[in-house]
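And then subunit A:
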Amino acid sequence: MPASLEQAARRGESLTLWPRVREAAVALLRQTGRDPFAVVGVTIYAAFAVIALLADVIATHDPLEIQFLASGKLAANQRPGAAFLLGTTSLGRDIFSQLVYGTRSALFVGLSAATVVASLGTLVGLVAGYFGGRIDAALMRIADIALSLPFLPFVIVLSAFLGPSIYNVIVAVALLLWPNTGRVIRSQVLSLRERAYVEAARVTGASTWRILFVHIAPNILPLSFLYGSIAIGWAILTEASVSFLGFGSSDVVSWGYMLQDAFTSQALSRGQYNWFVPPGLCIVLVVVAGFFISRGYEEVFFPKLRD
Partner candidate 1 sequence: MSLLSISDLRVHYRAESGLTRAVDGVSFEVPEGQIVGLVGESGCGKTTVARAITGVMPQNAVIAGGRIVYRDRNLLELSRPEAKALRWREIAFIPQSAMNSLDPVYRVGAQVEEVLIARGGHDRRRAAARAVELFEMVGLDPGRLRDYPHQFSGGMRQRAAIAIALALNPKLVIADEPVTALDVIVQRQVLDTIKTLQARFQISVVLVTHDISVVAYACDQVVVMYAGQVVESGPAAAVLDRPVHPYTMGLYNAFPDMQSSAGMLVPIDGSPPDLSQPFAGCRFAPRCPFARDDCRLSGVENRPCEPGHSAACVRAAEAHQLRAAAREPATWLRS
Partner candidate 2 sequence: MRQFLERVLHTLLVLWAVVTILFLMFRLMPGSPLAAYLNDNLSEEQQQLILQQFGLDRPLYEQYVIYLANLARGELGVSFFQRRPVVDILMEAFPNTIVLTLASLVVAYIFGVIAGAFLAWRRDTWIEKTAVPIVLAVRAAPEFWVGMVLLAVFGFGLGWLPSGGTNSPGAAYDSEIERFLSLDFLRHLALPMLTLAVYLQGLPLLLMRSNMLEVMHDEFVTMARMKGLSEWSIVIRHAARNALLPVLTAFTIGVGISVGGNVVVEVVFSWPGIGRLLVRAVSSLDYPLAQGAFLLIALVFITMNFIADMLYVLLDPRVSHARVA
(Lines give C-alpha, C1' and ligand atoms only; values in the text may rest on other atoms or scores of the structure.)
Protein backbone atom coordinates (compact mmCIF):
# COMPACT_ATOMS: atom_id res chain seq x y z
CA MET A 1 0.00 0.00 0.00
CA PRO A 2 1.42 3.40 -0.97
CA ALA A 3 2.75 5.41 1.93
CA SER A 4 0.29 8.25 1.45
CA LEU A 5 -2.64 5.86 1.56
CA GLU A 6 -1.33 4.31 4.72
CA GLN A 7 -0.91 7.70 6.29
CA ALA A 8 -4.36 8.71 5.27
CA ALA A 9 -5.74 5.54 6.74
CA ARG A 10 -3.95 6.12 9.98
CA ARG A 11 -5.18 9.67 10.09
CA GLY A 12 -8.65 8.44 9.31
CA GLU A 13 -8.56 5.90 12.09
CA SER A 14 -7.70 8.50 14.64
CA LEU A 15 -10.69 10.54 13.65
CA THR A 16 -13.69 10.21 15.81
CA LEU A 17 -16.93 12.03 15.43
CA TRP A 18 -16.71 14.50 18.30
CA PRO A 19 -13.44 16.21 17.54
CA ARG A 20 -14.73 16.67 14.02
CA VAL A 21 -17.98 18.14 15.24
CA ARG A 22 -16.00 20.52 17.35
CA GLU A 23 -13.84 21.36 14.37
CA ALA A 24 -16.87 22.06 12.24
CA ALA A 25 -18.37 24.23 14.96
CA VAL A 26 -15.13 26.16 15.36
CA ALA A 27 -14.89 26.63 11.61
CA LEU A 28 -18.44 27.94 11.59
CA LEU A 29 -17.71 30.35 14.39
CA ARG A 30 -14.52 31.58 12.78
CA GLN A 31 -16.40 32.13 9.57
CA THR A 32 -19.08 34.01 11.45
CA GLY A 33 -16.57 36.53 12.70
CA ARG A 34 -15.47 37.28 9.16
CA ASP A 35 -18.89 37.86 7.62
CA PRO A 36 -20.75 40.91 8.93
CA PHE A 37 -24.05 39.40 7.79
CA ALA A 38 -23.43 36.28 9.81
CA VAL A 39 -22.48 38.35 12.85
CA VAL A 40 -25.82 40.13 12.67
CA GLY A 41 -27.62 36.81 12.20
CA VAL A 42 -25.93 35.12 15.12
CA THR A 43 -26.53 38.16 17.32
CA ILE A 44 -30.24 38.06 16.54
CA TYR A 45 -30.40 34.36 17.32
CA ALA A 46 -28.51 34.88 20.55
CA ALA A 47 -30.79 37.72 21.61
CA PHE A 48 -33.90 35.67 21.00
CA ALA A 49 -32.37 32.68 22.75
CA VAL A 50 -31.79 34.80 25.83
CA ILE A 51 -35.32 36.15 25.70
CA ALA A 52 -36.72 32.65 25.35
CA LEU A 53 -34.70 31.34 28.28
CA LEU A 54 -35.56 34.26 30.51
CA ALA A 55 -39.16 34.58 29.35
CA ASP A 56 -40.48 34.15 32.88
CA VAL A 57 -38.34 37.02 34.10
CA ILE A 58 -38.84 39.36 31.15
CA ALA A 59 -42.57 38.95 30.72
CA THR A 60 -44.61 41.34 32.81
CA HIS A 61 -47.77 39.27 32.90
CA ASP A 62 -49.08 35.79 32.30
CA PRO A 63 -49.58 35.80 28.53
CA LEU A 64 -52.99 34.14 28.64
CA GLU A 65 -54.35 35.65 31.82
CA ILE A 66 -57.08 38.22 31.42
CA GLN A 67 -56.04 41.51 32.95
CA PHE A 68 -58.18 43.99 34.79
CA LEU A 69 -57.75 47.66 35.42
CA ALA A 70 -57.57 49.13 38.92
CA SER A 71 -61.16 50.16 38.46
CA GLY A 72 -62.03 46.50 38.11
CA LYS A 73 -62.91 46.84 34.45
CA LEU A 74 -61.59 44.45 31.84
CA ALA A 75 -58.29 45.85 30.50
CA ALA A 76 -59.28 45.32 26.87
CA ASN A 77 -57.65 47.09 23.93
CA GLN A 78 -55.36 49.16 26.11
CA ARG A 79 -52.90 51.41 24.33
CA PRO A 80 -49.20 50.78 24.98
CA GLY A 81 -48.12 52.35 28.25
CA ALA A 82 -46.39 51.78 31.55
CA ALA A 83 -48.84 49.14 32.75
CA PHE A 84 -48.97 47.24 29.50
CA LEU A 85 -45.84 47.89 27.46
CA LEU A 86 -47.42 47.01 24.14
CA GLY A 87 -51.02 47.34 25.23
CA THR A 88 -53.57 44.57 25.56
CA THR A 89 -55.67 42.39 23.30
CA SER A 90 -59.41 42.69 22.93
CA LEU A 91 -59.75 40.10 25.70
CA GLY A 92 -57.43 42.01 28.00
CA ARG A 93 -54.26 39.96 27.60
CA ASP A 94 -50.86 41.59 27.76
CA ILE A 95 -49.34 41.79 24.26
CA PHE A 96 -45.75 42.29 25.40
CA SER A 97 -45.81 39.17 27.52
CA GLN A 98 -47.33 37.19 24.66
CA LEU A 99 -44.54 38.41 22.44
CA VAL A 100 -41.91 37.28 24.95
CA TYR A 101 -43.45 33.83 25.39
CA GLY A 102 -43.92 33.61 21.63
CA THR A 103 -40.14 33.68 21.34
CA ARG A 104 -40.05 30.47 23.27
CA SER A 105 -42.41 28.57 21.02
CA ALA A 106 -40.83 30.05 17.89
CA LEU A 107 -37.39 28.88 18.89
CA PHE A 108 -38.76 25.55 20.02
CA VAL A 109 -40.51 24.94 16.71
CA GLY A 110 -37.56 26.29 14.74
CA LEU A 111 -34.86 24.34 16.49
CA SER A 112 -36.69 21.04 16.73
CA ALA A 113 -37.81 21.14 13.11
CA ALA A 114 -34.31 22.12 12.05
CA THR A 115 -32.80 19.28 14.04
CA VAL A 116 -35.17 16.73 12.55
CA VAL A 117 -34.74 18.08 9.02
CA ALA A 118 -30.97 18.17 9.28
CA SER A 119 -30.65 14.71 10.84
CA LEU A 120 -33.13 13.05 8.53
CA GLY A 121 -31.66 14.74 5.49
CA THR A 122 -28.13 13.90 6.50
CA LEU A 123 -28.95 10.28 7.20
CA VAL A 124 -30.74 9.84 3.89
CA GLY A 125 -28.02 11.71 2.01
CA LEU A 126 -25.32 9.57 3.60
CA VAL A 127 -27.01 6.29 2.89
CA ALA A 128 -28.09 7.21 -0.63
CA GLY A 129 -24.73 8.69 -1.56
CA TYR A 130 -22.62 5.98 -0.04
CA PHE A 131 -24.49 2.86 -1.06
CA GLY A 132 -25.74 4.16 -4.39
CA GLY A 133 -27.59 1.73 -6.62
CA ARG A 134 -31.17 0.84 -5.83
CA ILE A 135 -31.20 2.27 -2.34
CA ASP A 136 -30.08 5.57 -3.78
CA ALA A 137 -32.62 5.49 -6.60
CA ALA A 138 -35.43 4.63 -4.20
CA LEU A 139 -34.52 7.31 -1.67
CA MET A 140 -34.17 9.96 -4.35
CA ARG A 141 -37.54 9.04 -5.81
CA ILE A 142 -39.08 9.46 -2.40
CA ALA A 143 -37.36 12.81 -2.14
CA ASP A 144 -38.81 13.81 -5.53
CA ILE A 145 -42.26 12.88 -4.35
CA ALA A 146 -41.93 14.74 -1.07
CA LEU A 147 -40.83 17.80 -3.01
CA SER A 148 -43.82 17.46 -5.31
CA LEU A 149 -46.31 17.96 -2.51
CA PRO A 150 -47.41 21.59 -2.33
CA PHE A 151 -45.85 22.71 0.93
CA LEU A 152 -48.36 24.82 2.81
CA PRO A 153 -51.51 22.96 1.70
CA PHE A 154 -49.92 19.71 2.76
CA VAL A 155 -48.94 21.09 6.15
CA ILE A 156 -52.44 22.47 6.60
CA VAL A 157 -54.15 19.20 5.79
CA LEU A 158 -51.74 17.25 7.92
CA SER A 159 -51.98 19.51 10.94
CA ALA A 160 -55.74 19.59 10.62
CA PHE A 161 -55.92 15.79 10.67
CA LEU A 162 -53.26 15.23 13.28
CA GLY A 163 -54.96 17.76 15.48
CA PRO A 164 -53.82 21.17 16.61
CA SER A 165 -50.41 20.80 18.21
CA ILE A 166 -47.06 22.39 17.82
CA TYR A 167 -45.48 18.94 17.36
CA ASN A 168 -47.58 18.22 14.33
CA VAL A 169 -46.29 21.31 12.63
CA ILE A 170 -42.77 20.11 13.30
CA VAL A 171 -43.58 16.69 11.87
CA ALA A 172 -45.17 18.21 8.78
CA VAL A 173 -42.26 20.56 8.15
CA ALA A 174 -39.75 17.76 8.64
CA LEU A 175 -41.63 15.48 6.25
CA LEU A 176 -41.41 18.00 3.45
CA LEU A 177 -38.07 19.69 4.00
CA TRP A 178 -35.62 16.83 4.46
CA PRO A 179 -35.23 16.17 0.72
CA ASN A 180 -33.41 19.47 0.08
CA THR A 181 -30.81 18.62 2.67
CA GLY A 182 -30.72 14.99 1.60
CA ARG A 183 -29.97 15.78 -2.03
CA VAL A 184 -27.13 18.15 -1.30
CA ILE A 185 -25.56 15.84 1.28
CA ARG A 186 -25.85 12.98 -1.15
CA SER A 187 -23.88 14.74 -3.84
CA GLN A 188 -21.27 15.74 -1.30
CA VAL A 189 -20.98 12.13 -0.15
CA LEU A 190 -20.62 10.98 -3.74
CA SER A 191 -17.48 13.03 -4.08
CA LEU A 192 -16.15 12.27 -0.60
CA ARG A 193 -16.51 8.58 -1.25
CA GLU A 194 -13.73 8.79 -3.82
CA ARG A 195 -11.30 10.64 -1.58
CA ALA A 196 -8.01 9.02 -0.66
CA TYR A 197 -8.60 8.58 3.03
CA VAL A 198 -11.97 6.94 2.53
CA GLU A 199 -10.40 4.70 -0.04
CA ALA A 200 -7.67 3.96 2.47
CA ALA A 201 -10.11 3.14 5.21
CA ARG A 202 -11.85 0.74 2.88
CA VAL A 203 -8.58 -0.92 1.97
CA THR A 204 -7.68 -1.36 5.63
CA GLY A 205 -10.95 -3.17 6.10
CA ALA A 206 -12.88 -0.64 8.13
CA SER A 207 -16.53 -1.55 8.38
CA THR A 208 -19.04 0.23 6.22
CA TRP A 209 -20.73 1.93 9.15
CA ARG A 210 -17.42 3.00 10.53
CA ILE A 211 -16.46 4.58 7.22
CA LEU A 212 -19.82 6.28 6.97
CA PHE A 213 -19.96 7.75 10.43
CA VAL A 214 -16.32 8.18 11.30
CA HIS A 215 -14.82 9.14 7.98
CA ILE A 216 -17.55 10.69 5.89
CA ALA A 217 -20.16 12.08 8.24
CA PRO A 218 -17.88 14.58 9.98
CA ASN A 219 -17.00 16.18 6.67
CA ILE A 220 -20.56 16.96 5.80
CA LEU A 221 -21.50 18.38 9.18
CA PRO A 222 -21.06 21.98 8.05
CA LEU A 223 -23.60 21.29 5.29
CA SER A 224 -26.02 19.80 7.78
CA PHE A 225 -25.63 22.87 9.98
CA LEU A 226 -26.22 25.09 7.00
CA TYR A 227 -29.42 23.37 5.95
CA GLY A 228 -30.51 23.19 9.55
CA SER A 229 -30.17 26.93 9.91
CA ILE A 230 -32.26 27.49 6.80
CA ALA A 231 -34.93 25.13 8.13
CA ILE A 232 -35.26 27.12 11.36
CA GLY A 233 -36.71 30.06 9.46
CA TRP A 234 -38.96 27.89 7.35
CA ALA A 235 -40.37 26.10 10.36
CA ILE A 236 -41.12 29.34 12.20
CA LEU A 237 -42.80 30.84 9.13
CA THR A 238 -44.82 27.68 8.64
CA GLU A 239 -45.91 27.50 12.25
CA ALA A 240 -47.01 31.12 12.02
CA SER A 241 -49.05 30.43 8.88
CA VAL A 242 -50.66 27.32 10.32
CA SER A 243 -51.53 29.09 13.56
CA PHE A 244 -52.80 32.07 11.64
CA LEU A 245 -55.16 29.84 9.69
CA GLY A 246 -56.47 28.49 12.97
CA PHE A 247 -54.92 25.03 12.85
CA GLY A 248 -52.47 25.73 15.62
CA SER A 249 -52.72 24.85 19.23
CA SER A 250 -54.69 27.46 21.16
CA ASP A 251 -52.99 27.01 24.51
CA VAL A 252 -49.48 27.69 23.27
CA VAL A 253 -48.75 31.36 22.71
CA SER A 254 -46.93 31.79 19.44
CA TRP A 255 -46.46 34.75 17.17
CA GLY A 256 -48.74 33.14 14.60
CA TYR A 257 -51.39 32.68 17.27
CA MET A 258 -51.09 36.35 18.23
CA LEU A 259 -51.54 37.39 14.62
CA GLN A 260 -54.56 35.18 14.21
CA ASP A 261 -56.03 36.55 17.42
CA ALA A 262 -55.46 40.09 16.20
CA PHE A 263 -56.87 39.35 12.76
CA THR A 264 -60.04 37.70 13.97
CA SER A 265 -60.57 40.31 16.70
CA GLN A 266 -60.82 43.22 14.24
CA ALA A 267 -57.46 44.66 15.29
CA LEU A 268 -56.92 45.71 11.68
CA SER A 269 -60.02 47.80 11.32
CA ARG A 270 -59.39 49.34 14.73
CA GLY A 271 -55.86 50.23 13.69
CA GLN A 272 -54.24 48.42 16.64
CA TYR A 273 -50.79 48.33 15.07
CA ASN A 274 -49.30 47.73 18.52
CA TRP A 275 -50.99 44.35 18.44
CA PHE A 276 -50.14 42.91 15.04
CA VAL A 277 -46.93 44.67 14.03
CA PRO A 278 -44.56 43.40 16.79
CA PRO A 279 -45.13 39.66 16.27
CA GLY A 280 -44.62 40.06 12.52
CA LEU A 281 -41.40 41.98 13.05
CA CYS A 282 -40.16 39.28 15.39
CA ILE A 283 -40.78 36.64 12.75
CA VAL A 284 -38.96 38.75 10.17
CA LEU A 285 -35.98 39.12 12.49
CA VAL A 286 -35.60 35.45 13.29
CA VAL A 287 -36.09 34.30 9.71
CA VAL A 288 -33.76 36.89 8.25
CA ALA A 289 -31.14 35.90 10.82
CA GLY A 290 -31.21 32.41 9.32
CA PHE A 291 -30.87 33.85 5.81
CA PHE A 292 -27.92 35.99 6.85
CA ILE A 293 -26.10 33.14 8.49
CA SER A 294 -26.64 30.65 5.72
CA ARG A 295 -25.74 33.18 3.05
CA GLY A 296 -22.26 33.65 4.40
CA TYR A 297 -21.59 29.96 4.89
CA GLU A 298 -22.91 29.01 1.56
CA GLU A 299 -20.44 31.28 -0.13
CA VAL A 300 -17.45 30.18 1.87
CA PHE A 301 -17.87 26.48 2.41
CA PHE A 302 -19.60 25.57 -0.80
CA PRO A 303 -19.09 28.23 -3.39
CA LYS A 304 -20.61 26.14 -6.16
CA LEU A 305 -23.41 24.69 -4.12
CA ARG A 306 -26.13 26.02 -6.33
CA ASP A 307 -25.15 24.17 -9.49
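Basis for inclusion: all candidates are chains of the complex that A comes from, given by their letters.
Things worth noting here:
The rule we apply is simple: a contact is a pair of C-beta atoms (placed from the backbone, for glycine too) under 8 Å apart; a residue touches a chain by one contact, two chains touch by 3 or more; residues count from 1.
Quick caveat: nothing in here was measured; it's all calculated off a predicted structure.
For subunit A, the touching candidate in this complex, among 1 or 2, is 2. Against candidate 2, in their complex, subunit A makes its touches with residues 37, 141, 144-145, 148-154, 156-158, 160-163, 233, 237, 240-241, 244-247, 256, 259, 262-263, 267-269, 271, 273, 276-277, 279-280, 283-285, 287-288, 290-292, 295.
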